[in-house]
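Okay, structure first, notes after.
In this view, the complex is presented without one of its protein chains, the others remaining in place.
This part shows chain A:
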Amino acid sequence: MENRIQKLFAQKPQALLSVYFTAGFPNLEDTVPIILELEKNGVDLIEIGMPFSDPLADGPTIQQSSEVAIRNGMTIPKLFEQLKDIRQHTQIPLVLMGYLNPVMQYGVERFLQKASELGIDGLILPDLPLSDYVREYKALFEQNGLSNIFLITPQTPEQRIREIDTHTDGFIYMVSSASVTGSTTGQSVVNTSYFERVNGLGLRNPGVIGFGIHNHETFTQACNHASGAIIGSAFIKALAKEGSLTENIKTFIQSIRLKENA
């Protein structure tokens, strides 16, 4: 049976907007309100970040939001409790993103079962190696109808991209450049030769570009080379602003979609 991610991409979406946020930030109980507001504002896919004390692939924004979330009391059991009725309210594809250690402590098998029960569609665990996934966990993911999303970078060799493509069923997360999350050093994320090289491989899975996407320009650029783009750090900065969650989310998503709505 297809999960919601697979259904979404089966419709061959263009300029898909995926948004990441850290669960438990800015406040512990914001998880469900943020999900519902994002859906209301036309976001296509949501990545719920499970905060970790040592997020190696993340820049300062997500590090800090994770610290706050942990201090606020966010844990995996707490998050699951918050999400227990989520499918009565929304059918938007939901991905849980986090690091392997907290998932290991919860118990990988128990985690996958619980996520599936709650109606989660996929997982991104950047430090779960492909080889471990294939050897130990792939069957469990499939039994639970969960897509495991892998990252690739401009440095990932073709052979490995093809291997990843074989073992995943959702989308491939194309890291825009060599960086941790939240880097906005360049206005441009257009690493055209890399994106075109990947597009030329004829992969089974669609690509979505993330890392460094932070405004309308970078979002549009990314969408020219992939099915869509992922925004994380820039959204977290917007959430941290003064004002209501509702207003902050609305203003931010509109600023990204800008010209389509105009």
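Everything below uses one rule, namely that a contact is a pair of C-beta atoms (placed from the backbone, for glycine too) under 8 Å apart; a residue touches a chain by one contact, two chains touch by 3 or more; residues count from 1.
FYI, contacts and distances are computed from a predicted model.
Between the names "FtsW/RodA/SpoVE family cell cycle protein", "TRAP transporter large permease protein", "Peptide/nickel transport system substrate-binding protein" or "Tryptophan synthase beta chain", the one given in UniProt for the chain missing from this structure view is "Tryptophan synthase beta chain". Of the listed residues A:15, A:70 or A:240, the one in contact with the hidden chain in the full complex is A:70.
Although one chain is not displayed, its contacts with chain A can still be listed: residues 52-54, 56-57, 59-60, 63, 67, 70, 75-77, 99-106, 126-129, 132, 150-153, 155-157, 160, 175, 178-180, 183.
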